[in-house]
Structures are given as C-alpha cells and as structure tokens.
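The other protein chains are all here in position, but one chain of the complex has been omitted.
Residue numbering begins at 1 within each chain, and the chains themselves are lettered A, B, C, D and E in the order written.
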Amino acid sequence: MDPVVWFFLLGVVAGVARSDLKFPAAIYDLLSMLLLLTIGLKGGVELAKTPLAGLLPQVLIVLAMGLLLPLLIFPVARLFGRLDRANAASVAAHYGSVSVATFAVGVSYLNERNISYDSQLPLFLVLLEVPAIVVGILLARGIKVGTQWGKLAHEIFFGKSIVLLVGGLAIGWLAGPVGIAPLEPFFFDLFKGVLALFLLEMGLVASSEFRSLRNHGWFVLGFGMLAPLPLATIGALVGWSIGLTPGGTTLLAVLAGSGSYIAAPAAMRIAVPAANPSLPLTMSLGVTFPFNIFVGIPLYFSIAKWLQG
Amino acid sequence: MDPVVWFFLLGVVAGVARSDLKFPAAIYDLLSMLLLLTIGLKGGVELAKTPLAGLLPQVLIVLAMGLLLPLLIFPVARLFGRLDRANAASVAAHYGSVSVATFAVGVSYLNERNISYDSQLPLFLVLLEVPAIVVGILLARGIKVGTQWGKLAHEIFFGKSIVLLVGGLAIGWLAGPVGIAPLEPFFFDLFKGVLALFLLEMGLVASSEFRSLRNHGWFVLGFGMLAPLPLATIGALVGWSIGLTPGGTTLLAVLAGSGSYIAAPAAMRIAVPAANPSLPLTMSLGVTFPFNIFVGIPLYFSIAKWLQG
Amino acid sequence: MDPVVWFFLLGVVAGVARSDLKFPAAIYDLLSMLLLLTIGLKGGVELAKTPLAGLLPQVLIVLAMGLLLPLLIFPVARLFGRLDRANAASVAAHYGSVSVATFAVGVSYLNERNISYDSQLPLFLVLLEVPAIVVGILLARGIKVGTQWGKLAHEIFFGKSIVLLVGGLAIGWLAGPVGIAPLEPFFFDLFKGVLALFLLEMGLVASSEFRSLRNHGWFVLGFGMLAPLPLATIGALVGWSIGLTPGGTTLLAVLAGSGSYIAAPAAMRIAVPAANPSLPLTMSLGVTFPFNIFVGIPLYFSIAKWLQG
Amino acid sequence: MSSEKRKLISIITEAAIEVRLCEALTALGARGYTVTDARGSGSRGVRNASWSSSRNIRVEIVCDEAIAARIAEYLRENYFEDYAMIMFEGDVKVLRLDKF
Amino acid sequence: MSSEKRKLISIITEAAIEVRLCEALTALGARGYTVTDARGSGSRGVRNASWSSSRNIRVEIVCDEAIAARIAEYLRENYFEDYAMIMFEGDVKVLRLDKF
Partner (left out) sequence: MSSEKRKLISIITEAAIEVRLCEALTALGARGYTVTDARGSGSRGVRNASWSSSRNIRVEIVCDEAIAARIAEYLRENYFEDYAMIMFEGDVKVLRLDKF
C-alpha cells in the first residue's frame, strides 16, 4: 500500500488512543498551502505542454458535471437522510465539490504504478471546486432577496484554496517546465512528504470525527460509505465520454466521488449558517476519505480500465 | 567538526548575548516532529532489511539496561546531590531515558566518518525511552494506592514522542526501502538541515539554562558533566556484550550517556509534580548535551573501538 | 521572467482582491529565518574559497558607502518630502540599509542567466545592513545625553536578522564547501522555493501598503520610484571602482538601491519612536521592492555591464 | 489619572466568521477591537483548533455602554442561534478616553 | 438585554497540564472553557514558550459563584503548590444564560 496512507492510519491510531500528538494550526496552514500550490503548479506545468485549444468542450462538460452532482445529492439527503433544507444543501455542496487530499492520494496511487494521466486533471480539480458550492448555497437559500450575492461570490472565488490552486496553475503555466525547474526541489520533490504529514494530521482529525459519528445517526455513515461509488461512476463515465486516459478517468472519478473539507466547509459556514458544519465534515472526513483511499481509488481505477476496453 | 554542532553554538551565542532571535512554538513542534518521525522511519527501513528473529535477546538486554540505569542514578542523586526523593527520581528518569537529539548528532558523527551501525539502534532508542520513566515514577511515588496507573501508563506510552518514533518505525518497516523512496527527499535528504535548525533552537534554550545553573548549585553542574561517561561506558559494555558493531556500540553508549528533555520532562511533570522540572532540564540540556556533542560522542566512539579491538 | 516574481504578483493580486489568504506569523518567521541563514551560509561557503587578505580595503569602502547613503537621503527627505527630522532620518535608515529579499531576487536573476558574482557580496550585504541604521538614529536623536547607546547598539547588532546572517556566514565559512554539503538539500536546494513563498507573503503585505499609499501623499510614491536608480548607480560605481565583476556590481547596486523592511523597521521603532513606522515601510515594500524586482534589477545589470566596458 | 469607565466586551466564537464579525463591529461603532486565537469547549462540543474549521477566536472590544448594547443586540440576532459563540461583558477603567 | 451576573475565572499555568486541567474543570461542573497560548513571568521565573516545557496557557471559565469556588478550591489543593499557576476572578454579565 502507498506509504502515505500509513501516515493517515498513524494519525487515526494516535487520535483514537487519545495521544497528545497535535499539529499546531500554523503547521496545518503551511501544509495545506503547499498541497494546494503544488497541485496547481504541477497542473500548470502540464498544461503548458499541451494546446489549450481543444480543451474548451471538456471544460464545459466538467463544469456541467459540477453543477449536476449537487442536484443529484440534494434529494437523496432530503429523502433518506431526512435532513432539513439547509443541511441537505450543505451535504450536496460538500460532495459535489472535491477533496484535494483524495486527489493527491489518487495521483500518488497512479505514480506508484507509473500510470500517466491527462494534463488537464488539475485544471478540472479547480473547475469542480466551486460550482457545487454555488449550487448548494442556492439550494439552501433560494434566490432570496437581501442576499449579498456579490460579497458571497467574492468570498468563494477568493477563498484561499481557490487562490492558491488557480495561482499555482497560472504560475506553472506561465513559467513552464523550464522556468519551474529551480522550484522543483521545494514543491515537487517534497510533495510526497508534505502529503504524508498532511495525512497524519487528517488521521488525527478523522479519529475525532469517528466519535461524533454516533451523534449523527446512520445516514452519515451510510451516505459516507455508499455515495462515493455511484458519484465516482458518474465521474468515470464523464471522463470516459470526453476521452480521457484510464489514469485521467480514474482521477475524475476520484474527484466526483470525494467530498470537500476545505473550501466547502468554509463557504457554507458563512453562506448557510443554519447548516450544521459537523455533519458533512464527519461524512467526508470520517467516512468517505478513508473509504476512498483504502477502497475507492483502486476500485475507480479498475472501473476506468474496464470502461476503456 | 560536524557543521550541525556549529548551529548549536550559534544558538548559545545568540542566547547568551540576549538576542531577540526566538523560534515560534509551532516551528519547534514541527522540527521535533520531523526529528522523531525521521529517526523512526530510518530505523524501520533498516529493520525491514534484517531478520527480526535473532533480535529478541538483544531487546530484552537493552530493556533491562533501561530499567537498571535509573536505579543506579537514584542513590547517587540522593547521596551526592542531597536531593529529596521526588527530585532524585526525576533525575533518574531523565538520565535513564535517552536524548533523541544527541542520538541524531551521534548518527551524523558516524555518517561523516562513513562508519556503519547496526540497524536495530533506532529500535533501541525507542525501547530505552520509556522504562526509565516508569522506574522514575515508581521511585518517586512508590506503589501508592490511589495512583491512576492506567491513566499514567496511557499518557506515557501515547505521549507524542513515543507515538512518532514508534509510528515512524512501523511505517518504515512496513513500507521498506522501496516504499519509502518517494518520501526520502522530504524526510531523509532534509534531515541534516532539520537537525541543524533544531540544534539552533536547543542552543537558545541551553543558554537560558546556563543562567539557572547557579540557582541549582554545584551538583547539577557536576552530575551533568561526570555522569555521562560512566553511564555511556555501561552502554558501551552492553553494546559490546551483545555483539554490536563499533558504530552501534557508540550509539548505545550515546543513548545511555544522554539525558532526555522531551519525553521525560513531560511525563514527570504530570506524574511527579513535586519534582522541580528545571533541575533535570538544566542538567541534561545545559550541561550534558553540550558535553556529549563536543566531548562525549568522540570519546564513546574510541571506547567502542577499544572494546572491539 | 523569474518565476519567483510571479509569486509576489500572486500575493499582490490576492491581497488587492482581499482574499482571506494569510500567512501564519510562525510561518513568516520560519521563512525569513531560512532566507537569512541560507544567504549567510552561501556567502560563508564562497568566502571560504577565497583569501580574505585582500578584502579589507573593499570592506572599508563598502562600509563608507553604508554611512554615506543615509546622509544623502536625509536632506532629500527633509526638503522634498517636507518630513520632520525623525521621519526623514527613518527613511534614511531604511534606504541606506538593504533589502535581503531584493538581494535574493537579484541573485536568482543572475543564476537564471548563469552570471557569476563575487563571493564577498553576501558579506557586503551584512556590512551594509547596520551602518545606515546607526546613522539614521544619530540623525534623529543627535548625540542626546540620556540615550542608552549601549542598549541600543546591543539591540541592533544582536537583532535576529544580523545574528542569522552573521551566524550563517560564520558557519558557512568554518564548515566550507565540503562540510556544508550535507546541509545543501535543506538550505540550498530549497532556497528558490522558500524565496517564492516569502515573496508570496511579501505580495500580500505590499498590497496592503498600496492602500496606505494615499494616506502618505505623493512623496512616498515619488521617492519610492525615483530614489532606487540614483542610489543603485552609486552602488554600481562603488562596485565598479573596487573591481567587482558585472554580477557583483549588479548586486551591490541592488543593495544600494533597495530599502530595508526587516532590520531597519525593528531598530527604528525602538530607537526613534516618533518616526511613523508605516511611512518608510509603504515606500520600501509598497513601491521600491516591486520597482526593483520588475524594473530595477535588469536596469542595474545593464548599468553594471556598461560600466565594465 | 484621567480615566473613565467603559465596557469590555469579550466574544469567543468560530474563527470562520472573523472577517465578517470585525467588519460588523466597526459598523456598529466600535473604535477598535483585538483578536486572539483560542480553542475551547462548550455547548457545541470541543473546538481544539487543529483543523481550520474547529478554531476559535477571542474578540475583545472596549466601548461605551450604548455600543456594548448594540453589539450584544446584533450578535443575538445574527449569530447566537447558528454559531458556536459566547459573549460576556465586564467593567473597565480606561486611559486615552478619546480612543474609545 | 436579558443578562445576568457570572464569574470569569482566569487561570494562567503550565501548558503541560492542559488536558488534565480541562478534564477537571468539566468534572467540577464548568459548562465550557477557553484556552489561549501564553508566555510570561512570575515567581517561578520566565516562561517564554520557546521550549515545550516552558509554555503557558491561559484558561478562562465563565461560571456561577458555586462552581467558581469549587474550581478555586480544587486548584489550591491540587496545583498551587507544585505548578507555576495563578488564578484570578472577575465579575461579568453574560447573555445566553442557559450556557453557563
């Protein structure tokens, strides 16, 4: 198994055992900044190698998927989860959006097996982050008058994760492979290690989410376990239909099948205060993330291969 | 001289000169986490290469040494230091346990000279961390009723340094040399630099310990200077008797001759509140650590060579 | 363009757009520590390769320049800026002193073009940091009685930036190329990346300085834009006169043409309380730094080449 | 010492709303505020600051009775129901009256 | 504003005992607490937070008189003698009475 995953387990064990191991907030911030910047930079460098011309249709389809997913999740959360409007919308926003760390684990899963993936995937990651959040907010508040849409839009589009991802993409794209070279030792060579530390922290947090599982009842556990596969399948089908490589298809499935726990929580907390923030976090971090890194990613990869031929 | 040691001196100078140079707590935490994880990982990778079968007897002997050392130190601290029971026990716990940073300097001392050491040494480091602390607590409190042994044991065995060392060992062992490879740039290549920064911080702290030296009287200075050699000699003899290489013997001597200032202080503060925490810290950090990195390590190495030949 | 400069732009954009992207104080401290230490270490290693004998005259001339520059700036600030004595002196101290980050960008500008520079430049950086501050304080306070010169001198010479620069120099020089080798992955290979992150943070801060521009009136903008060139020209002439290479001459121009925003602000805040700290910071960080990395450095380089014949 | 009575308002709440809260405080007439990072536990469980969404802040405002009341009113209407938040008020004597 | 008087207990002590102390506070009946990192100086010398064992924390509890007394009692018995610790108590007015 990919060693970085062991770090997640170590975090879980330490957390469950109530060890005093704890990441300072500043270190968590540094690690997540590096994660986002590096994924952006890598993506930008790849994009710089490929003509952007043909990309537009793909971009639109992916965006459409980003708008569709939350609309599929919302009714499920309402019906089966018996969640009120705000909470169902929040779940829709979280799972419609994407998990950067799951994506990173997926990438390292493919690297371990020397499987290449399409250069536009990091771009898709960025594209998929926002739409679901917007849809989620609309589902929760409707087109209420009095809502400061401008302010909200600003807070979403200039949230730090978007800024770092897009900024990284832009810099990587502008600098290109040659220009980035001197930055590689810091951003690229260290990436695996940074991810390992980040997963260690995620394990610690996940373990505390386990505890709040019981407060939330079965739906959280059930949805967290069962939602990823169908969502990822949609992602895989989309990836396949727009002609991605097996690697790329796998990653698009990972994006679709994972739940956000950085951008979405921050945005929803401000935009939909009535939604209980711990509910979707327990789902995505306590259930779906472990499911994806242990079961999901390999599964999605076989689906992708099967689709391709 | 090993350049990392210069960083310690720089810290001492800055501290003595009352510079405003200061490490943020979060950075200190990051550095010590990396130190512990890396030592664990390195050890685990090495262990993965060697059969664990024959190790058991060695493990038991090392554990025995870990239980013996504090029992030797306690009476000395009582008699010559005229310390009360709690403080003598605390000193015994600190010096019976080990100093991770001294070990790291010892390793880099050997690397500088291309001297190999037995792969089980990091394992021994972990094994030696805890027993002395337990003995120290027993010496201080006796088998008092009402002591929450379970809670104490938990706090000791799941203290962050143990978790990171053991976790690193386990991950390194599970992943093996090949699996760890992608993590090497972050954990192994940067190790020397991380150690340098950590020593810079230690220098700053040591300098402030110098100041509190006079508050503690001569015993602190005397014990801090004179205890390492005999203790290290015991370590060297044990290492030699269980057939370690000269490098391994040196490191076991370093472990025996060094005093803990991460795990032991934390544990003793909670388990033996009556013990003055600054006393053993001034000894181990203000006196013994400098002694070991400048005088001790080379000395122990020659002892090891002499024993072997 | 050098990719690290894109990070500065990213920071500016994020800041102007009022993104919630923010560096934890601890991370800023870590980055600046690494920046200072690395520049010192690099310089020390270079110095170790060259005989110090011939250096003394150069050293004295550079020191003289450091004392001269603030004396030239002060009257300008008094006359054209109509600043009171304290503020004019503060500006003189900031611009007489040097900007470590600008120097780092200059170095990376030369590296990109494989242009070598004289090994004593980092030494000059250190030498130029302090004198202007001292002159600035004298200009502000005169030789007032009651001033605790000893205490002030101590705070300036043992301020963290000086300690880290000088300490790095010393360690690099003592260890030499071979001794430093094991530290290279951490300090040297990562340097470009660390600088990139630091510039990202600087961009964020610069953007907030832009806002306070209007509070300060035209002189701040004017001086920040127009002062660098003449100052840098002096630096270039000095560099040329003491026979530096074009690369070295460029860097000396960069040092002369840049304004301090680490050492000087800290020192002036304590030594000249009456001076408005935001005035010179807005100049040097909000105006001069961007000017130098986009326009100045290339310009100074052509001046240097032109001087050389 | 020329001093006078003021109210010291302390708000402990989720870091997520720092920006909006501080804007509101200024809008409500506060001449200034101070923020420190915090962690803690309360009716909404333990918030231990390790993960970004579980961080607390402690916001303090020195102001006069009127503004204090307005802030309390504003918080009750806009935040108390949906956010982890407590607020308490103490009496303080201040120097530099002009500043509050 | 429907508010009422409560006590604000402030404890400044060694970070090493944070976990145990907070457990104790809850056990003593506190409905919540807030912790911030601190450094400082006192009878046990300067504690400047650079090294893990020299860090302070500042623990604040808003509670009623009875619990305040119990906490004070508990600290005096269990911590005052052996730990760097001070405690002081102020009066505050709180909203959301149910929470304290």
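Following the convention adopted for this analysis, a contact is a pair of C-beta atoms (placed from the backbone, for glycine too) under 8 Å apart; a residue touches a chain by one contact, two chains touch by 3 or more.
Owing to the predicted nature of the structure, the values given are computational and were not obtained by experimental measurement.
Undergrad: For the unseen chain, which displayed partners does it touch in the full complex?
TA: So, spelled out: the chain left out of view touches C, D, E.
Undergrad: Touch as defined at the start, partner being the missing chain; which of D:Leu28, D:Val46, D:Ala69 or D:Val94 qualifies?
TA: Of these options, the touching residue for the absent chain is D:Val94.
Undergrad: Footprint of the hidden chain on chain C, which residues?
TA: Touch with the absent chain occurs at residues 22-23, 25, 28-29, 32, 201, 204-205, 208, 212, 261-262, 265-266, 269-270, 273-274, 277-278, 281.
Undergrad: Hey, which chain E residues sit against the chain that's not shown?
TA: Residues in contact with the chain left out: 10, 12, 36-43, 56, 58, 69, 72-73, 75-76, 80, 86-91.
Undergrad: For the chain that got dropped from the picture, name the residues of chain D it touches.
TA: Answer for chain D: residues 1, 3, 6, 8, 22, 26, 31-37, 62, 90-96, 99-100 touch the chain left out.
As a working rule, only the chains that are shown with their structure count from here on.
Undergrad: Could you name all chains that are in contact with chain B and with chain E at the same time?
TA: Expected: no chain.
Undergrad: Based on mean C-alpha positions, I'd like to know which chain lies farthest from chain C.
TA: E
Undergrad: Could the interface between the copies chain D and chain E be described as same, meaning over half of its residue numbers are common to both, or is it different?
TA: Mostly different residues form this interface, as fewer than half of the numbers used are common to both chains.
Undergrad: Between chain pairs A-D and B-C, which one is joined by a greater number of C-beta pairs in contact?
TA: Here the pair linked by more C-beta pairs in contact is B-C.
Undergrad: Please work out the Cα centroid separation of chain C and chain E, and write it as a whole number of Å.
TA: 45
Undergrad: If you look at chain B, which of its residues touch at least two other chains?
TA: 22-27, 29, 185, 189-190
Undergrad: So which bits of chain E are touching at least two other chains?
TA: In chain E, the residues touching two or more other chains are 37.
Undergrad: Touching pairs of chains, all of them, please.
TA: Touching chain pairs, listed by label, come out as A-B, A-C, A-D, B-C, B-E, D-E.
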